[in-house]
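Structure first, then comments.
Subset of chains shown; positions unchanged.
Order of writing sets the chain letters: A and B. Residues in each chain are counted from 1.
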């Protein structure tokens, strides 16, 4: 049976933190599905298309990474894709408390497990929210997002 | 003098976590008032009426539980109801930091004390916010809310 994992998020944008995590997880799974959540009631800062292109370009040399969009519950996507694991990164204790609740509620509902890696030291400070705030104020986000010029503001 | 406590919240919805807390507090107080906050500038996911009916149905076998609505400051409600205590649950450190600030500001303003119980392990992961998110996406929330079919979406 092949080991399949889903890495869910809104990735607005997909930072160096996300990028490094996927690379570290890549050897553990036969396939990793990066699943970009689309919620019709939410406004995104960067266009969906540019986010998808951006993520795909980062992993074009890796065979076992797939980038898709989804709506609805993450656990339903996992069932559909026959993924046995969700994968996430942990930056700090605020992340920890939130991720613990989500992981336990997902497990209660469907039995799916969530695996964690500690975010690397050099990227642990990067938050998509702050990256957007910097971009809005005309700052340079290239320290936090690889090939950030591929992203187009909505 | 009778010991009266107020358990305030928006309870949108009232989860198994809230339910278990009230049951554990019930023997400590002569009366517990479950106070559903109503804020005219806020949108709620479930209708107020269905939330009230739902909570009342959960405690119909307990004599000393009253369910009311209120607006304005929680400490003003306590004075009006001659309640000496606010009661709350603590799930994790994020809760802890927020509840500590609220409790200390309430005490500074009016001298009212806030008592805490640690949320039980089996319900500590439940957050109303996540429960609403699951419901919005068509998921089943019956693991997290007793008699969840009594709740009506606004």
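We adopt the following convention: a residue touches a chain if its C-beta (ideal position, glycine included) is under 8 Å from a C-beta of that chain, and two chains touch if they have at least 3 such contacts.
As the structure is a computational prediction, the values presented were derived from the model and not from experiment.
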| item | value |
| --- | --- |
| Where 2 copies are displayed, count of copies in the complete assembly | 6 |
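One rule holds for everything that comes next: only the chains that are shown with their structure count from here on.
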| item | value |
| --- | --- |
| Geometric centre distance via CA averages, subunit B-subunit A, whole Å | 33 |
| Complex contacts: residues of subunit B adjacent to subunit A | 91-94, 124-127, 130, 134, 137-140, 143-144 |
| Touching residues (chain side subunit A, partner subunit B) in the complex | 71-73, 75-76, 93-94, 97-98, 100-102, 104-105, 108-109 |
